[in-house]
Structure formats: structure tokens, C-alpha cells
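Sharing a structure, written as C-alpha cells. Questions coming.
A single protein chain has been omitted; all remaining protein chains appear in their positions.
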Amino acid sequence: MLIAKVRGTVVSTQKDPSLQGSKFLLLQLIDENGNLLPEYEVAADCVGAGLDEWVLISRGSAARQPSSQEKRPIDALVVAIIDTVTVDNSRLYSKNEVYR
Amino acid sequence: MLIAKVRGTVVSTQKDPSLQGSKFLLLQLIDENGNLLPEYEVAADCVGAGLDEWVLISRGSAARQPSSQEKRPIDALVVAIIDTVTVDNSRLYSKNEVYR
Amino acid sequence: MLIAKVRGTVVSTQKDPSLQGSKFLLLQLIDENGNLLPEYEVAADCVGAGLDEWVLISRGSAARQPSSQEKRPIDALVVAIIDTVTVDNSRLYSKNEVYR
Amino acid sequence: MLIAKVRGTVVSTQKDPSLQGSKFLLLQLIDENGNLLPEYEVAADCVGAGLDEWVLISRGSAARQPSSQEKRPIDALVVAIIDTVTVDNSRLYSKNEVYR
Partner (left out) sequence: MLIAKVRGTVVSTQKDPSLQGSKFLLLQLIDENGNLLPEYEVAADCVGAGLDEWVLISRGSAARQPSSQEKRPIDALVVAIIDTVTVDNSRLYSKNEVYR
């Protein structure tokens, strides 16, 4: 999975019928030092992530494992809102203290 | 999923029989600031996207989830025509106003 | 899918038994301006593509959708020989006129 | 598969219900000379890997092959703790001697 920051939303009315009701988040990838990377992903969201939150994205067929996403033509899904990221036993990120 | 701009079409008569009737779009990827990237994708289209429109592309087995695409040897599909893209609460793109 | 040019062949006698009879093509990827990229792919061929022809490659599980390729350990397949590529309403490539 | 070094952990309480009980490791990829690459992966762990250990990561649907991971929306899994890596008949890494 990849760590990303919620940066915005993508809205579409003309889409595959199975995507009705899907919310698409614009996510910018984060490197292992907590810096924003110049890469983004658009993913469906099944955990209710908010703007600026750090999340975990699963890509490929993993995105369709939850029953709510089965048979939907999606290849990326937000599967978790991150509480903490620890590197070499020191705290890189903590949702509560928002070190970053 | 990835955001891309419809730039053209790819036509082929000699192809896997299951691809008869498929329309292939040439799509150029767009970065999170709305700029064209030097990367493209060729995708089947199931939403009727037009030239210069911004779309969402799903890749991998996601492309074969709609019943119309099952068992077709495709690995990319246009799944939505984008109305708006919002980043940090400000409008990056709007199909109606075509900021870009 | 990706656009590529047939550059050659890869021959192997010692291979997974299910690959007996498979022809492998060496394909160089092409960018959206029609230039060769420094990236290649080896793909099985089910449309009879010839040297220097432009083709469409499908990758991942898409390569095993045609019944002839089921259960074969391949991750790339030539699925179409390209007749024309049009970008912004102007012809980038035409098999007959071989602009490139 | 890819070789990586365990660098830390990612903790999340708000996640897809099927991920309850999953431990996520932050892994930094390693190149063929044993140097850390500027790329990381977050993976579920089913072999109990510890900090600084070299491991093998499988990505994509491979991550959901063990019965313990079926139907979980994960796209990366630690599948082995590496004992040794040998290149051109000479030892690049050995868990016991920790050449690196």
C-alpha cells in the first residue's frame, strides 16, 4: 500500500453506472520522510477520509475486495486513515499531534 | 484511477475478435496541477468521452468489471467524464468553465 | 493499453510447458508523438503482427483473456495491429502511408 | 518480488473492517547492491518480520493468496524474512552476519 495525503475531490456525473454514489478523492503520495511527492492518485473512499488526512491506498484488484466495491471498475481505494507512522522507532507522523 | 485528457483515437481492424466494436481513445495523463504529463495511455471507452475532455481512467483488471468489457483483453478503461477537480478547496478544473 | 513497434523476436525452447507454440515479440514502446521510447516489452502475439508494425499491447491479467491464452503464465499480449493514430484531429500514424 | 528493509510501522484504527488485526510495516526498497532506494512500500506482515530485517515483498493479488489474507483490501505482503542474498556467487547479505 502507499501513504498519501487527501488533497481534494474529483466529481463526475457521466460515469459507469456502477460508480453512482462513489466519492473520489484526489490523493498526493508521501515519501518515507513525510514529504509530498509529485505523484497523485484518484481513489474511491470507504473510510470517510477528510482533507489533509494521511491515508493508506490499496491499488489494483485489492480495491474491489470490500463487498461495497465488488464489480466496480475502480483500481484504487482508501482503506485506512493513518493514526501514526513510526520510522526507526521515532514518530514521523501522528494524526493527533499533526507533526507534519 | 488517473486523470487524463482525451487527445485522439487509435483505430485497428486486425485485432482480437472480442475487441470488435471497441473504440480506443489516446489519453494524455494530467498532473495534480492540471498540466499535461509526457505519459499517455490507450483505453477503451464506455462513457462516450470527447476530444479535450478530462476523464478518469481505471487500469488493470478494473477495466473488465463492466459487463460490456468482460473477457476482453483490455487493461485500461475510461470510467468517468470529469465535471470538476477541487484541490485544497479551490477549483482546479471545471468542465463547464474549462478553467484549463 | 500501450502503443509499441515490433522490433524483433525472442525464442526459447526451455520454457513452461503451456508456452509451447507461443511466439514472443520484442516490442519497443512509442510515445504520444510517435517517437521510440527506451522501454520495451516482450509479449505473446495473437494477431500475427510483423516487423516494424505499430501494435497495441495489453498487460497484466488482460493478456490471458482470449481463450487461446488462458492459464498461460504471460503478462503481455499484442491485441491489435494499429491502422491509424490520430492526435488533436491530425494523423500521427497511418499503417498504409507509414508516416513514421 | 522485491527486497526491502523493515524501517517502521503504520498504525490505523479507522480502516476497512476486514483489516482489523492486520499489522502494517513500513518497508524501504533495496537495490541489487544492497543500498536503500528512495522508494518505500507499506505491507501487511504474515511472517513476523522485525525492524531492520531484510524481507521479500509480494505485490498485487499475490498479497491475498494466503488464506489469512483472503478478501482483505491489501496489495502488498511480506512473504519471507531473508537469510542470505548471493550475487555472482559472492554473499551480498547474510542475516546472521549482517554484512550490511
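Here are a few things to note about the model shown:
A, B, C and D are the chain letters, set down in written order, and residue numbers restart from 1 in every chain.
Everything that follows uses one rule, which is that contacts are C-beta pairs under 8 Å (C-beta built on N, C-alpha and C of every residue); 3 or more make two chains touch, one makes a residue touch a chain.
All values reported here derive from a predicted model rather than from experimental measurement.
Summary of contacts with the chain left out: across D:V11, D:L36, D:L51 or D:A80, the touching residue is D:A80.
Touching the chain that is not shown, out of C:T9, C:N33 or C:S68: C:T9 (per the contact rule at the top).
With the whole complex as reference, residues 7-16, 18-19, 24, 26, 28, 38, 40-43, 51, 60-61, 63-64, 71-76 of subunit C touch the missing chain.
By the touch definition given at the top, subunit D reaches the unshown chain through residues 1-3, 31-32, 46-48, 56, 58-63, 65-66, 69, 77, 79-89, 92.
As a working rule, only the chains that are shown with their structure count from here on.
Centre to centre, using the average C-alpha position, subunit A and subunit B are separated by 20 Å. Shared interface positions of subunit C, i.e. residues touching 2 or more other chains, are not present. Because contacts link the chains only in sequence, without closing, their graph is best described as a line.
Remark: the chains found to touch one another pair up as A-B, A-D, B-C.
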